[in-house]
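Complex shown without one protein chain; remaining protein chains in place.
Here the chain labels run A, B, C and D in written order, and each chain numbers its own residues starting at 1.
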Amino acid sequence: MNWNSLLPLLIVLSALVPGLIIFCLDESRRTLRTTLNICGALTTLVLIGIMVSGVYQGDLVETRLPLLPDMDIVLHADALSLLFVSLSGLLWLVTTVYAIGYLEDSPNRSRFFGFFSFCVSATLGIALAGNLITFLIFYELLTLTTYPLVVHRGTAKSLRAGRIYLLYTMIGGALLLGGVVWLKSLAGALDFTANGMLADLPHLERGQLQIIFALLIAGLGVKAALVPLHGWLPVAMAAPAPVSALLHAVAVVKAGAFGIVRVVYDVYGIDFARELNVTPVLAAIAAVTIVYGSLRALFQDDLKKRLAYSTVSQVSYIALGTAIAGPVATIGGIVHLVHQGLMKITLFFGAGNLAETLGIHKVSEMDGVGRRMPWTMVAFTLAALGMIGMPPVAGFVSKWYLGVGAMEADAFWVILVLAASSLLNAAYFLPLLFRAWFKPQRGTWPAERRFGAWETHWMLLLPPLITMLVALGVGVFAGGFASPLTWTTLIAAREYGLGALPAVTPGLLQVPLLWAAILAPLLLAAALAFPRLRRRCWYWAPWTALPALAAAVWSSEGQNLLPWLFFGSIVELDSVGRVFLLLAAVLWLTAALYAREYLRDDPQKERFFLFFLLAMGGNFGLILSLDAFGFITFFTLMSLAAYGLVVHTGTREALRAGKTYMQWVIIGEVLLFAGFTWLAYSAGSSEIRALAAAPHNDWIFGLLIAGFGIKAGLLSMHVWLPRAHPVAPIPASAVLSGVMVKAGLLGWLRFMSDGDAAAATAIDWGTVLLWLGLGGAVLAVLAGVVQRNPKTLLAYSTISQMGIIAAGFGAGLLRPELWPLLVPALLVYALHHGLAKGALFFSVGLTAQLAAPQRRWLWVAVALPALALAGLPFTSGALAKVALKTAVADLAVLTAVLPVTAIGTALLMIRFMDLLRQGVAEQKAPGAVGGFLLLPFMMLLLPLAGAAFLLPEAQVFLPALTVPSTLWTAVWPAAVGVAVYLVCRALLQKTAPLPAGDIIVPVEAALLYWRRWWRRPARPAPALGGYRQLQQQFARLATAGADRSDGPSLPLQVYWSNPGLVFIVVLFALLAVTFS
Amino acid sequence: MTQDLFYSICGIALFGIGLYGLLIPPHILQKILAVNVMGTGVFMVLIATAQSRAPAIDPVPHAMVLTGIVVAVAGTALALSLVCRIYALSDDTEQDAGR
Amino acid sequence: MPIDMTIDFTLGAGVLVLAWLSLSTTNLFKAIVLFISLGLLVTITWARLGAVDVAIAEAAIGAGLTGALLLAAWRRLRTVPGNTRRKAGDNHVS
Amino acid sequence: MSGLSLPALLPWLVGLPLLAAAASFAGQRWVAGRWLNAVGAAAQLALAVLVLWLLAAGDSGLGQRYTLGGWGAPLGIDLYIDGFAGLMIAITAALGFVLSLYSCSYFTEPDQAARFWPLWWLLMVALNAVFLAADAFNIYVTLEILGLAAVALVALQGGRPALQAALRYLLVGLLGSLCYLLGVALLYRAYGTLDLAQLGQLVHAAPLSWAALGLITVGLLLKTALLPLHFWLPPAHANAPAPVSAALSALVVKASFYLLARFWLETLSAATTAQGLQVLGVLGAAAVLVGSIQAIRAQRLKLIVAYSTVAQLGYLFLLFPLFGRPSDTAGLGGAVVDAVAYFIIAHACAKAAMFLAAGNIQRAAGHDDISRLHGIARRQPLSLFAFAIAGASLIGLPPSGGFVAKWLLLNAAIDAGQWWWLITVIAGGLLAAVYVFRVLNLAFTDSAEQPPAAEAQPVLPRLLPLGAFALAIITVLLGFNALWVLEVLDIGVPPLQLAADGEAL
Partner (left out) sequence: MFRELNSNAAPPAGLRIVCALAIVGLTLALIAAVVVSGPAAPGLQAAVAAALPHSGVENPVTAVLLNFRSYDTLLEIAVLFVVAVATLPLRRAVAPQRTEAVAVEPVLAALVKLLVPLVVLTGGYLLWVGAYAPGGAFQAGALLAGAGVLLSLAGGFSLAALPARPLLVVGLVVFTAVAAAVGAITGAFLQYPVAAAGVLILVIEAAATVSIAATLLLLYGNLAEPVPSGPLAGTKEPAS
């Protein structure tokens, strides 16, 4: 028995032996038991490490013990088993530490840790099983050893849970046994072979094989919690937290999923399974489970039950990944095995901490818990975001690969399912985070326990942080050397017999300045998290924008490539990027300076700057990154951080605006995610230039336009903008309107500006965009003019300007040959608008701050940006308008409408100045030192005047500026605007202001009415018991929603209860269609 | 109707009567009697078989019957001692004779 | 019908009748006495069938000793102290 | 090893325990006498292992035959041993050894011990004699010893329910033996010989042989307690002292099954009909289901284990339908017999462990009513753990011998094409899970609301839980290497050495 053949056995024993010893220890021997536990976990990890290196050098690591004449117990280490073994080993160590802390002084711990070690040894056995019978042996052993853990507490509830758990798993085990025996009698030895053992046994009878497949999957489905068989999982929540953490994240559920992977790939072989057309059925069941699990999670008020249903849905991703035939989907499925484990265990640790330290079990009790236990909640938040699929956490990676894989197997409905489940995940995770961070603490905690300096016992705090860091690392360094993703690619290559999948070539770090620009704000934000540093760091916030400014002005165009970051991230400064970076740097710098003064005495200023800096980092990253993963990561970071800015003031109005903002952000995210995966599939790589060049079909165009349109405030998707911008503090509004909105334009330019890419589309997206832009521009003016609050007016002005830019871009789509002239025009226009809008927002702040005498000469300063925006000659506005007019000279409809928009803008500007003059802007405490506010304002005016002209792109339009005819075209619209305003000024005073967010308001009213109708006492029960129960759920939630109506609980969640039902019907219809 | 056939039939009849006696009558002593009667029936069949070749008596069944008788008496003795111990216990614990 | 067949018939019939009587009677003592007489008749049958060893053994053990044991047991059951229900005399079964 | 040939050892397998019985009866005076018995049991185990090793080492692939008294088959009596018999003897010796050790510390009163040990050794004599027997009438006598010794052991502790159960067991035993004897008498009348091997050659389908087969089968079914005739087993096994009920459930009922298998599949196989085999199978399946249901409903711990025996015996009877009409294999070979033999061994160890554990719990708590046994885990952790492991083997969960047996049985069922037995086996496993885990819940019901009784709980001697645990460990080990056991099973029945005078009538 040389070393290699002994290793797997040693690993399984290294978990078993400590268990046996611990069993014999009596209760009082705490230290011995702890050391034994930890040593056992460590030795296992070391052995796994040795085995991994062994397998890497390619030698065969296998233990073979004779059991029956024609069958023996085989423990074989191949790539797939190593992945699961290392996951189990790592998480076992972490969970042991957690369990020791958690069960500090509870009774019969020897028994607990004994069975705990047995359970892990069973899991390791399952991972290393080399043939189906060994798998079955350890699978049943797992049932036996986890039962005592579930009933550990001995209360009536846990016994009931144990009974139900046993009922399900026993039946599952029986089915599996039946299947395995039947298969053995048909196919003889059941060793796992690379691409399926049954493939090369042609004579087997198909009907029987299908029934056997059904039996095997049913048996495994119980543990993998596929829909009809998932009943035990939520009930098993009665177990103590470490048990549910281990059970649901690592051992039981993963064993089921791992089993399904083994059966589909190593017993049947993926193509043979497809030939039997059993995999589509599995895919359908998995899809239904995903949606059903998420839906049920929506209605659970008990935290652990919600996490349990989330597990039900998440594990089915793995089943879905395996069922869709294709190497990329396989990678997605298998890598999710690891990622889901890491994220879910963090969530359970978090839940356990809350229960153990504060006695919180219900979601409704979680208000303000972020403040009380910041570090636990940080881990919880990151894991939750990962579960939703937000980059850069691990969840995104697997969803990305699943999406692309689905495209590859052209199973379009899978994308739909992924998108839907991401939305549902958001619907049931975000309220948790919202309550934790943004809602004040209600009353005292149910059962609070103090643990000295730390928020909770160090053994309870360390594990979630470790697993969170690993989850983050796995996500961020997905392309890295030893990441699970690389390992799974190796597995998929083996399964499909392909050569190694295209590895990313390493590059060197050419321009360090670019990374400095991105990382500076992020690092400072991280520093803000530490209470001691917090008091001093917020003051340095503005200087973090300097690296970006330097990069924009001086750095040469260059690219640096980090293969190990994300999927191989590319950071580059090209001509388009430079302009945006310049605009962003200037605005973030001035806004930071302004904010420093503006929020000097605001108690929450550290929190404001935390989100401010995160948004800044996200913005710079967004502009510079040229790989899809990086782009969407920073895009998400910026959007989420902006939420913090919007709800900063904490008023009811701010929270309601924040909610709308978040809803639309998430919809945007999902649309972009769908678009990108589709594009990545057709491009074959995740590099943006390749994506841009890849042929776009209608779906991709529609998704990208809508996704970026939401950010750019395109008509019908702009509703969140007029609500969010005004409620934010001035510097935040400036940045929101000035820079963040431009991200939408940047997205369009990056992804859709390539001419021939649009060839494959049936719909003429150019005209659509054109008319949407122009419509937006005109209607926004009408809506803005009647506003009372100047900031809302400015918001509508932004929508109008962005409408013009969108129209310009639409023109480009119509006539690709215009691009060389049109891009610089759009850039100049964007730059001009950003700077002007920033200045205007600052001016609103200034008017409120400055004492009466200084206000008089302020009008001169305010007039400059307002007139520039209106396009007065010799101002950057004129330059921008001229540039645009020359670029689209031959598009009659555009040239006709431009002057009208000019008039509109002028009208808005006059109205704005009038409102300012009436001093209706919200009064700030007078006497604040205005001086320091002036400095940033002045700093903004300079570039507004000078920069526009110095831009290389602007040079080509300069000569046109001085031609008399352009002068006239710049002046008459302003004049007409002023005249119109003077005429109907009286009328405007009287008209009631249109509520912000115009067209969304009636929609919300309709939804509220539907909700009240739904909550009427239920009608006499229809015959369908199941439907009755589902309706009960909705009704109970609706009432629960009502009492939380004081806090703006996500209507998205409440409304979803009804459309959710509709959605299921649609989904079934769709499935029926695909399979008919 | 040879002699051994007749006696075999009588033996089997005795076995039947014994079986009836074992199953129906209520009192335990009668059951023990029934067992002995059945035994006698089986022995009659054996002895009849031994005697089937009239002049040449086959000694093996005789030996079997001898052993059978001793075993029967052993069984009966054990049964009776158990019955007595039950009665000894039952009378000072419960009064009714039934238990 | 040769002379010996009549003997066999009478012996056979006697054995069967005695067996039936012994088991169907309700009076225990009568049953035991009938059983002992059955034992004696069987001894004669064995002798008739030429199995002398067996006849002696049956007489000594089958009829003699088993009868003694049964009678002793019956006496024990009848006179167990404190058993009010049992009337003296026949221990008949109600 | 010329001197030490296998046949020479066979009589000693019976002789040794006989002498031990006499010695233990005579030597009751010495207090330390009990531990001598343990030494005797060890000697017996050594002998059995030696026999098995010699049997396995034999290259002829066939067992050995031994003529007692040198007179040869029809006239004298022979002993013979094949794979199946060898294994049964080995398991009897092994369990005998462990149970003897257990009994040394279980029976503390001198009077009870004095009566226990001789009866225990006689039980061993009977068991070995049954497994070695090759003569029909000899089997009758061994069955009698087995029956009477078992009854005496059940009645050992003299409680009222025990005595009544013993009496009922005795009557059933006597009825069974007499039916069997009548069957043998009819066979002797029809074929004139008593030796099983000769009968095997002579028997042909005739009304008399059907009648004989019917009687023998009813007799043995009564003794092995198959479903309709099982009413006597639960009270008997539940009320007997722990080591006795362990021996009864694990070995005694198996002996009569072993004989039934020999008669049906070997000796009287010519007279058997396919429908008869199916009926036995169906009765077995019914036993599994009804036994399990009754076990689920039972309230007393030992009663549950007893009903579980009735259920598990049902599995054994699946041998008959699956074995089907006997081909000319060299006796009882074939996959089905492997499965059933392995089942017997696994069940023997598991059931013995369970009864010992139940006995410990009863002695520690003073009663064995489940509803009042909360917090027993704290006082008897090792026993409950042994009960759990043995339970896992009964259910057929992997690391145990039960799983391998169930696996072999399922395989045999599918190979024989009668897949419906599959459902019975799996359903039986699930039902077993219900009643085993019903007991295991005791381990987790914390006894907070019922503080342990004030008076000191009787502290059990250390050996008792260890005995149960040792057997449980054997069950688990059986789960790991079935190879060796299955090889021994394939050793066939030795050919018939005709009597010296050569002619068989």
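Basically, a residue touches a chain if its C-beta (ideal position, glycine included) is under 8 Å from a C-beta of that chain, and two chains touch if they have at least 3 such contacts.
Bear in mind that the values here come from a model prediction, so they are computed numbers and not experimental data.
Asker: List the displayed chains that the omitted chain touches in the full complex.
Answerer: When the entire complex is considered, the left-out chain reaches B, C, D.
Asker: If the hidden chain were put back, which of D:T193, D:T267 or D:T424 would touch it?
Answerer: Counting the whole complex, the residue in contact with the absent chain is D:T193.
Asker: Touching the absent chain: which residues on subunit B qualify?
Answerer: 2, 4-5, 8-9, 12-13, 15-16, 19-20, 23-28, 31, 45, 49-50, 52-53, 56-64, 66-67, 69-71, 73-75, 77-78, 80-81, 83-86, 88-89, 92, 97-98
Asker: Over the whole complex, note the residues of subunit C touching the chain we left out.
Answerer: 52-57, 60-61, 64-65, 68-69, 72-73, 75-76, 79-82, 93-94
Asker: For the chain that got dropped from the picture, name the residues of subunit D it touches.
Answerer: Output for subunit D: 11, 15, 18-19, 21-22, 25-26, 28, 66-71, 74-77, 109, 111-112, 114-115, 118-119, 122, 125, 129, 137-138, 141-142, 144-145, 148-149, 151-152, 155, 157-159, 161-162, 164, 167-168, 171-172, 182, 186, 188-193, 206-208, 210-211, 215, 231-232, 239-241, 363, 366-367, 499, 501, 505.
FYI, only the chains that are shown with their structure count from here on.
Asker: List the centre-to-centre spacing of subunit B and subunit D in whole Å, with centres computed as mean CA coordinates.
Answerer: Measuring from centre to centre gives 28 Å for this pair.
Asker: Taking the mean of the C-alpha atoms as each chain's centre, how many Å separate subunit A from subunit D?
Answerer: Inter-chain centre distance comes to 65 Å.
Asker: Would you mind listing the residues of subunit B that make contact with two or more other chains?
Answerer: 18, 83
Asker: Any chance you could list the residues of subunit C touching two or more other chains?
Answerer: none
Asker: Taking the complex as given, what residues does subunit C use to touch subunit B?
Answerer: Touching subunit B: residues 4-5, 8-9, 12, 15-16, 19-20, 22-24, 28, 31-32, 35, 38, 42, 45-46, 49-51, 53-54, 57-58, 61-62, 65-66, 69-70, 73-74, 76-77, 80-86, 93 of subunit C.
Asker: Which part of subunit B faces subunit D closely enough to touch in the complex?
Answerer: For this pair, the touching residues of subunit B are 8, 12, 15, 18-19, 22, 28, 31, 35, 38-39, 41-42, 45-46, 49, 52, 60-61, 64, 67-68, 71, 74-75, 78-79, 82-83, 85-86, 89-90, 93.
Asker: Going by the contact rule set out above, which residues of subunit B touch subunit C in the complex?
Answerer: The touching residues are 1, 3, 6-7, 10, 13-14, 17-18, 20-21, 25-27, 29-30, 32-34, 36-37, 40, 43-44, 47-48, 50-51, 57, 62, 65-66, 69-70, 72-73, 76-77, 80, 83-84, 87-88, 91-92, 95-97.
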